[in-house]
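Every protein chain but one is kept in place in this view of the complex.
Right, chain A next:
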């Protein structure tokens, strides 16, 4: 009898990293469907192109540059690609998408050593690069259901007639009351507003998120503290000057906060390891997001706040390490 002498424990969880990643993809599906419904097939095309090219590029890099010949995809690149696609505007072209994917996968991920080693959320690295490189395309938002009025929905030739400012954009330039007069909270909640393809429908993002949360796949403290901080921070400013700063609900629903807090900030690789650390991380992102929105020249702050806090995670992890059993809190501190 040939006996296996592999090390204990001999039982292992049935989970795998690939399952974790595919669950994230499943969780994003309701929002993908909603976005396609709101923005048309071109939205689906952008998201799929981004997702598939990211996975292919990742495969090529791991197989032929890192030389892991029998590598089987772990699907993390698909998650990155899909999230990047969801963070784009309808006006980007195919080569802009590919450049964004290249930056996300190569600079966001592989220069650090690949899966698990990167400090910054790769999708956001790609996105921020695109914002800087293609500012016009990246901030041209089409109106929901524009495609009902134009024949060619894939090429977007006549897009100009159907663009509109995002809710946060209007709030930034014309005040938040103007924004609210154009889009109701309900519109924002189900996603009938101009904005990044995948960020607009809070409802469907939350549905997918609940699936992940029920499966225990998410660092729950992160979105709760992030959104909670935005709520409290904007609540304070709203109390000071309701005309100028906008309601807390507006800030939660109007921009990329829901997508960012539920699916980008919670990226396992780039968020802290302990509840305590995740709390500080969420708090930091909440504050930075609101500071940018109120005082920055750019209407949205989610991407930047996540990237800034990503940079602090190694420090947060050191500070927030758990107390070792049988040691007093003081001893751990020194």
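Criterion: contacts are C-beta pairs under 8 Å (C-beta built on N, C-alpha and C of every residue); 3 or more make two chains touch, one makes a residue touch a chain; residues count from 1.
In this text, contacts and distances are computed from a predicted model.
Visitor: Assuming one chain is omitted from the figure, identify its UniProt name from "Deferrochelatase", "Cytochrome c biogenesis protein ResB", "Ion-translocating oxidoreductase complex subunit C" or "Extracellular solute-binding protein".
Guide: "Ion-translocating oxidoreductase complex subunit C"
Visitor: Using the definition of touch stated at the top, determine which of A:206, A:249, A:268 or A:283 touches the missing chain.
Guide: Once the missing chain is taken into account, the touching residue is A:268.
Visitor: Which one, A:42, A:110, A:127 or A:219, makes contact with the chain that was left out?
Guide: Residue touching the absent chain, from the options given: A:219.
Visitor: Residues on chain A that touch the omitted chain in the whole complex?
Guide: Chain A touches the missing chain through residues 1, 3-20, 72, 74, 76, 114-117, 219, 268-271, 273-274, 321-327, 331.
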